[in-house]
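Let me begin by presenting the structure, written as structure tokens, before commenting on it.
All protein chains of the complex are present and in place, except for one that has been dropped.
On to chain A.
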Amino acid sequence: MRRLTRTLGPVAVAVLALTAAGCGGDSGSSSSSSSSDTSSSSPSEDTGGGDADLLVWTDSLKIDAVKQVADSFGEANGITVKVQAISEDLQGSFVTADAAGNGPDVVVGAHDWIGNLVQNGAIDPLNLTPDELSGYSEKAVQATTYDGKLYGVPYGIEALALYRNKDVVPDEPASMDDAIASGEAAVKSGKVESALNLPVGELGDAYHMEPILTSFGGYIFSYDEATGYDAQDVGIGKDGSIKAAEEISRLAKAKVLRTSISGDNSIALFTSGKAAYLISGPWALADVKKAGFDYGIQPVPGFAGQDPAQPFMGAQAFMVAANGKNKDIAQEFVNNGVNSEDAMMTLFEGTQLPPAMTAVQDQVDDPDLTVFTEAANGAAPMPAIPAMASVWEPLGKAYSAIVSGKDPVATIKSAGDTINKAIADAG
């Protein structure tokens, strides 16, 4: 199978077919278009990256910052560098392209891809010295470490925080209960339509529900310092998750959580002044700043008398492709081009993500981003193990079902069974 996908065979065959179509016309006048097709896809092993000495793939939001870092590395070393933005399904495109041998040398992506990338043999481990690693926030290193090995150099970290419309609720809540109470009061007085915008949607949203789950002692996979997340110990369906489910059910009955609020509209409803609180990440900051009211941000608090809330923490990282054409240069770029304070500063300024390098964290003077840095450092890295793919859908849908009025205990237990079975099936 792999051999079939990696060969140029299909391209060749297509080229021949196009040429054939051109020959088909007796007059030969229709052949101009087909011959131009032929020349553009001629077998020069043109893989999109041209013959750059270093090819980097990232997404369209980060390309400018990544390009700056890559260009200065290229200039310093006298090599040509090309940075490409893959706007659709960067992870999937990268896995496919790398297996076919025409992928990039370096890919910039989220740390929770690492498990899937490793099981597909798409990335190589890195060998930063312990000294170099100590320059990064502990959570960022924890996130990019998989099976005891470092697979990415992190540059940005993100986690959910609690936004508050200060025009509606001036005082910072000490707990989730306080936030919900003041939000509900604001709804009652007609100031807003929604107390707390926490995306649920019809299909559920396990990512945004994680602070509630963890505050009640629930967890998805148990975590061990040495071995990481354990796919054999699923916490969904156990005590903590049941307590969380009951609370979610109670909040749904009080109309605080509802399926009509989803990832599509939660930020927009908040910025248009229709909600007292919003749970979202740094990506909402630009919109909230433009909203035209005074806002406050704080790490998501826990429920009164319960554990602190631990949202998922995500790290953005540079990873070295396993089948890149210039692996040495890729390693050099990630080890020394990216892994430096200057580069990290550039990446921070370009992406406005809370930085992963502690030296850069200390230089950030934007109070909002400081809160997000604090939130990310207090969060738990999103599990990167492949088993996580078996969790998102069943868990999200269970949350959504509970919010729509299904029995919380039975629903969360059944979701746990489904997850365990899916993990066992996958091997």
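Heads up, the rule we're going with is that a residue touches a chain if its C-beta (ideal position, glycine included) is under 8 Å from a C-beta of that chain, and two chains touch if they have at least 3 such contacts; residues count from 1.
Following the convention adopted for this analysis, contacts and distances are computed from a predicted model.
Participant: Pick from "nitrile hydratase", "Maltose/maltodextrin transport system permease protein", "Probable cysteine desulfurase" or "Helix-turn-helix domain-containing protein" the UniProt protein name of the chain that isn't shown here.
Facilitator: Matching "nitrile hydratase", "Maltose/maltodextrin transport system permease protein", "Probable cysteine desulfurase" or "Helix-turn-helix domain-containing protein" to the record, the invisible chain is "Maltose/maltodextrin transport system permease protein".
Participant: So which of A:Asn102, A:Asn326 or A:Asn420 would be touching the chain we can't see?
Facilitator: Only one listed residue reaches the unshown chain, and that is A:Asn326.
Participant: Can you say which of A:Glu88, A:Glu225, A:Asp365 or A:Asp425 touches the chain missing from this structure?
Facilitator: A:Asp425
Participant: Tell me, which residues in chain A touch the chain that this view leaves out?
Facilitator: Touching the missing chain: residues 1-4, 6-9, 12-17, 19-24, 26-28, 31, 34-35, 38, 42-43, 45, 53, 77-79, 92, 95, 99, 115-116, 118-121, 124-125, 127, 129, 131, 147, 149, 193, 202-203, 258-261, 264-265, 269, 322, 326-329, 331-336, 385-386, 389-390, 392-394, 397-398, 400-402, 404, 406, 410-411, 414-415, 418, 422, 424-427.
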